[in-house]
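Just one protein chain is left out here, and the rest sit where they should.
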Amino acid sequence: MSNYPAFLIIAPLFAACLTATAGWIRRSLSFPLAVSGLTVSFLSSLGIAARVLASGKFQYSMGGWAPPLGIVLELDYLNTPFLVVVSGAALVSLIATRQFVEKEQEAKAPAFYALMVLAVTGMLGMVATGDAFNLYVLLEISSITGYALVASGDRLAPLASLRYLLLGTIGASFYLLGVGLLYMLTGTLNMADLSRLLPPLYGSNAVLAAFLLILCGIWLKAALFPLHAWLPGAYSHSSHASACLLAPLMTKVMIYVMLRVMLSVFTPAYIFDHLSLEGFVVTLASVAVAAGSVMALAQRNLRRMAVYIVIAEVGYMVGGAWLGNQTGITGAVLHALNDVLMTLCLFLAIAAVAGRTETLDFKDLNGLFGKMPFTMGALVLGAMSIIGVPPACGFFSKWFLLQGAIEAGRFDFMAALLFSSLINVVLFFRVFEYALYSDGHMHKQEEHGQTGIQEAPLSLVISLWVAVAGILAVGFCSGPIVRMFIQPALL
Amino acid sequence: MDAIIEIAIAKYNYWMYISLMMIGLYAIIAKNNFVKKIIGMNILQTAIILFYISISAKRGATIPIIRHAEGHGHEAVNAMEYMNPLPHVLMLTAIVVAVATLGVALALTVRLYARFETLEEDEINDQIREAQ
Partner (left out) sequence: MHEIYSIRPFLAVIASLAVTPILLSARSPNVREGWTFAAGALKLGIVVSMLPAVLGGSVFSFRLAEILPGIHLAFRVDAMGLLFALVASTLWIVTSAYSIGYMRGLNEHSQSRYYCFFAVALSATIGAAFAANLVTLYMFYEILSFATYPLVTHHQDEEAKISGRKYLFFIVGGSVALVLPAMIICYIKAETLDFAPQGFLSGHVGPGLTTVLLLLFVFGMAKAALMPMHAWLPAAMVAPTPVSALLHAVAVVKVGAFSVARILTGVFGVDLLAEYGLGTLLAVLASITMLTASFIALSQDGLKRRLAFSTIAQLSYILLGVALLTPKGITGGLVHIAMHAFGKITLFFCAGAIFVATGIKNISEMKGLGRRMPITMGAFFVASLSVIGLPPGGGFISKWFLVLGALEAHELVFLVVLLISSFLNAAYFLPIAYNAFFAKPENADMDAGFQEAPAWCVAPLVATTLASLWLFFNPWPFLDLARLAVAQVTGG
C-alpha cells in the first residue's frame, strides 16, 4: 500500500485528538484509542521498511503537492529503521506505563495519553520529513508536549520543565534562525533541494553561520555536554511515564536530525572538507562521554544515574558522527537505534523498581533480586548492553564507534569510549551489589526465599522483556541491519 | 568608519533582530525572575519572526495578492511586484508555536508559584536546598 507514510503520522495525530475527547465521554476509552494510534504507526513503519527494502527510497507528498513546493516525507534507508524503532519503543512504553498514568493522573489520564501520542507524532514526523521548516514545527510539537509531560511528576517537576522549556526554546529558535538563513540563500526549504543548491555557496559565511546555528540548536535539544543542563532535572523529576517515553526517544531523534542535517542538507564534503570542525567536535564528544560517565558515578540514586548515562551516550553518537569516516557514522546510526532500546529497557526497569521501593536511592535497593527477579533480570541484560557485552546490541555499535575512532586516529575518543564502558561496569555492578546484598548483613539461609516475590505489574514486566528481546534481536541482526539499511544510506 | 556606518544602515533590519535576540537571550540567562525569563524567551522568538519577515520585504512591492482576479485580464504575474509570501506563512506557524510555548510556560509558572510562593529562581533554589 502506498499510503503508509500518511498513516504513520496521521494515525497518531487523530488518535491523540480522539483520545482527549473520548476521555470526556468515558475514561476507559482513551487508552485503547492511544494504543491503536501508535499500533497503526508501528505497522505503517514496518510497511515502509518492507517497501524501502524491496524498491529503495521513496517520497510521499503530503496532499499531493510535488516538491519543492509541497511538503514531502522522505522515506529512505536512513530513517526507516528509526521509524520502526521509535514507533515500536513508544508503543511499548505507552503500554508499560499505563498503571503509572492511571494512578498519578486519575481524571487527567486521557489528556496525558493524548500528550504522549502527540509527542510521538512529532518525533515520527521529524524522522520522516524532508522539509527543514516542517521539521521545526514537528520539533516544537514534540517539545511542547514534552514540556507538559515532564511537568507532571514530583514537587520539582514544574521547575525542571520550565528550565527545559526555556533552554529548549533557545535551541529551537537557533534551529529556526539557521533555517531562515538557508532560506535566504537558496529560496527553498526542501532538504533535497537545499543540498542541490548549497554547494556553490559553500564558501559563504552565511552558510557557515546557518550550519553552526542549526547544529547548536540540535545539540541543545540533544543534551550534548555542556549543553545538557536541562536533561538531568527533566528526566529525573518527571513522572515515570514521561521519562520512559521521552528519555529513550527525544535525544536519539535529535541525533537523527543532526545526522540528517549533516548528510542530506549539508554534505560530508562540506562538513569535513570545507570546515575543519571535526577535531573540535570529537574532542567535545570525548569530553561529553567522560563527563557523563563521571557524573553518573557521582550519583547515589538509580534514576539520576540513568539520566547521566543518557548524557554520556549522546557523546558516543555525536562523536561517531563527526569522526569523518563511514565506520564512525555507521556506529553513530546503529548506536542511536540501539540506545533507544537500551534506554527504554533501563527506564522501564527503573519505573518497575520505583513501584516497589520507597525511593530509588541505592540504599533502598537492598534485596531487590529476591523481590523482583524478572525486573532485575531484565535490568541486568539491559546493563550488559549498555556496558557493551555481546550479543547485546550495545556491543556492536560500540564496535563500529571504536573502529571508526581508530581508523580516524582519534585515540582520545577511543579512550573515552573504553573509559565509559568500564565506568558503566562499575555503575551497574554497584547497583547489583546493593540489590544482591541485604542491608550489608550476611545473607542467611533462613531469610532467603521468605522475602517473597513482589513483582511489578505484569504489563510492565512483559513490556520490559519485550525491550530486552529487542536488544538481543537487534544484536543478533546487527550485520543485516548495517548491510541492508545503514550502508546503503551512507552511499 | 564610513563603510561600517554604511553597513549598519544598509542592513539595519539585521542589527535590529540581532539586538532583540541578544536582549532576549540575556533575559533568559541573567534574569532571576521566571516571568522575566519567559518575557525574554518571547522577545527571542519575536526577533526571529522579525528576521523572517524582514527578508521577505522588497522595495516598491506590494502584498502578495494577485491583482487581477480570475477571469480579469491575461497579463503574466510578475513576481517582482509582490513581496515573498512564504516567510509570512511560515511565521504564522512560528507565532502559533510561540504562543503555545508561552501558554505552557505560563501554566508552569502558575504551578511553580503555587508550590513555592515565589518566582525568584534563587529563592526557589534556597527552598529546595533547605528541604534536602
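Per-chain residue numbering starts at 1, and chain names A and B are given in the order in which the chains are listed.
One rule holds for everything that comes next: a contact is a pair of C-beta atoms (placed from the backbone, for glycine too) under 8 Å apart; a residue touches a chain by one contact, two chains touch by 3 or more.
Small disclaimer: the values here were computed from a predicted structure and weren't measured.
Colleague: List the neighbours, among the chains on screen, of the chain that has been left out.
Modeller: Touched by the chain not displayed, across the whole complex: A.
Colleague: Out of A:P32, A:P268, A:P391 or A:P457, which touches the unshown chain?
Modeller: Counting the whole complex, the residue in contact with the absent chain is A:P391.
Colleague: Specify the residue from the set A:L436, A:A469 or A:L490 that touches the hidden chain.
Modeller: Result: among the candidates, A:L436 touches the missing chain.
Colleague: Given that one chain is not shown, which residue among A:G23, A:G180 or A:G475 touches it?
Modeller: A:G475
Colleague: Per the definition of touch given earlier, which of A:I10, A:L46, A:A111 or A:V425 contacts the omitted chain?
Modeller: Once the missing chain is taken into account, the touching residue is A:V425.
Colleague: Can you list, in ascending order, the chain A residues touching the missing chain?
Modeller: Touching the chain left out of view, chain A contributes residues 384, 387-391, 395-396, 399, 402-403, 406-407, 414, 418, 421-422, 425, 429, 433, 436-438, 440, 442-445, 448, 475-480, 482-483, 487.
The definition used in the following text is that only the chains that are shown with their structure count from here on.
Colleague: Using Cα averages as centroids, what's the distance between chain A and chain B in whole Å?
Modeller: 29
Colleague: So in the complex, which bits of chain B are touching chain A?
Modeller: Those residues of chain B that touch chain A are 21, 25, 28, 34, 37-38, 41, 44-45, 48, 51-52, 55, 86-87, 90, 93-94, 97, 100-101, 104-105, 107-109, 111-112, 115, 124, 128.
Colleague: Spell out the part of chain A that touches chain B in their complex, as residue ranges.
Modeller: 133, 136-137, 140, 144, 147-148, 151, 155-156, 158-159, 161-162, 165-166, 169-170, 172-173, 176-177, 180, 183-184, 189
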